[in-house]
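Note that one protein chain of the assembly has been removed; the remaining protein chains are unaltered in position.
Right, subunit A next:
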Amino acid sequence: MERQLLSGNEAIALGAAHAGVRVAAAYPGTPSTEILEAAARFPEIYTEWSSNEAVAVEVALGASYTGVRAMASMKHVGLNVAADAFMAAATTGVRGGLVIISADDPGIHSSQNEQDSRNYARLGRVPCLEPADSQEAYTFTRLAFELSEEFDTPVLLRPTTRVCHSKSVVQPVEPAAITLTPQFVHEPAKLVMLPGAARGRWPKLTERLEKLAAWGETAECNHIINGSAELGIITSGISFHYAREVFPEASFLKLGLSYPLPERKIKEFTAGVSRIMVIEENDGFLELQLKAMGLSVIGKAAFPRTGEYSPDIIRAAAAGAGLTRPGNPAAAGDTELAKRPPLLCPGCPHAGIYFTLSSLGHRSVLPGRQARPPRLTICGDIGCYTLGAYAPLSAMDTCGCMGAGISQAAGMARAGLPEKPLAVIGDSTFMHSGINSLLNAVYNQANICVLILDNATTAMTGHQGHPGSGVSPAGERRNNVVIENLVRGAGVADVTVVDAFDLKAVRNAVKQGLAAGQLAVVIVRGDCPTLTRKRGKPRLVNEKCDDCGACLLVGCSAIQRDEDGHIFIDRSVCVGEYCTICQQVCPRGAIVEAETAS
């Protein structure tokens, strides 16, 4: 077959397709999102965006119980949501191969923490495979399905951001000839985990680990590269390539199976080298196990315990610990340069609501004016709209994990916060786990105001579908849940729906929601402009403008100042009449429709 240049995520999807996967479920999350998107291009695979990661694992597990191969993919923090389902799968084992992919994010490119998914492998006594590049992402995915069936276990595949999103060459091999008909065989002792049955299963997990460790002794995915007898490096994942770049002469033991470890192979390797380094991103997961084996290794004592690795970081750390001479010290970059954080897009429906919250909450300050103490307590959540935390909007006070905003606000209200707290959540996050929090708020009569920002998509990760949008990963129509019906059905009496681009209506709805003596939900509705790609006549700043800068507080990147300090609008990115937020904000009426569309 032809060589292809694929991202790690595309390679995982291709590997799964070539392994004969029938069902793939996921909740989108960077860096894992494209796995399901790429899988959706294979018509023989049923793909779905599940409402959250626990659901995705349960769907895949159910499919596996019928004897077909299935997978669930998510980002590392998604595995927290799926932890219960993951442990259930670990306990019952599988029928058809089941692969659970949790993509870690060393360096926190787009996450709320840096947790190491490998710890879940140990928790569930489940094998963990760590690909280092796209070729391995492809090969290990196929291997994972085989291991899963052979050892009656789900397999955790743990790529990292740099593997998911980098592209390298993949040489695919012939697809597996898997023709399985779904069929359910009744076996309660395996699948019904009442204590009696569970007590029978749990020791099997330990047996399974021992067999896997024995398998790992001779497996190709754990391989030795003979080099210098001075320095032996034990590593896994992308760190292998970084370490090869910095220490081309060293001997390597590259572990593809990072749990359980092949002890004999490790001892054989370490016996032949005088100094052993362990180079791994995130936790000292291998290091701890190696030390428990009684080996003396240099790991996190020399290499960083946090952050993403790179050849530069490994070289600097090794030099700092006296393990190598410093390389050519590259001139450091200029750290004083103006940063360029991501922003809400021009025409974003969230801009108007955040502008409103920002002005009601005394967050926005005109250039040169004194800042006032902020008002309003705004519990945020995870999605595109988290960008509202950046200046000039600065309209977010908390952001922890998916769906947490509503419950945090309820907790604050119950704790006796004098002012009514606000929770801001996007539609996809609401479907993911916000609904649970809302049910709780209804039941426990939390006096809070919930703003559901409905842009009809999961925008942060690139416009995936969810139960409120009714679009499948392959772009087909599916049923959709109407948020206001759901909210009313949950028992919320005070429900308002407003147009996100009508600033007056938004302001009134928020004020009313805050004034109401009970739980109030405001659904702020407006399409994501990058999804609909609707473009109208751009806005124009005319001579009435006195350059006060009020419009800059909208945070729209189309609004700029020229070198003389005059405000202008970049007509190539303004979405025009589908937005008009700046027009509604300008105190002088200086923003108008341009005569012609650009």
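Some observations on this one:
Rule of thumb we're sticking to: a residue touches a chain if its C-beta (ideal position, glycine included) is under 8 Å from a C-beta of that chain, and two chains touch if they have at least 3 such contacts; residues count from 1.
Quick note on the criterion: contacts and distances are computed from a predicted model.
The subunit not displayed here is recorded in UniProt as "Indolepyruvate oxidoreductase subunit beta", chosen from "TldD/PmbA family protein", "Indolepyruvate oxidoreductase subunit beta", "Peptide ABC transporter permease" or "Transketolase central region". Contact with the chain not shown here comes from a single listed residue; of A:Arg41, A:Arg122, A:Lys167 or A:Lys211, that residue is A:Lys167.
Note that of A:Thr324, A:Ser557 or A:Gln584, the residue touching the chain absent from this view is A:Ser557. Listed residues A:Ser228, A:Ser310 or A:Thr532: the one in touch with the omitted chain is A:Ser310. If you put the missing chain back, the residues of subunit A touching it would be 3, 5, 30, 109-110, 133, 162, 165-169, 238, 241-242, 244-245, 310-312, 315, 327-328, 330-334, 337-345, 367-368, 384, 387, 391-392, 460-462, 549, 552, 555, 557, 559-561, 572-573.
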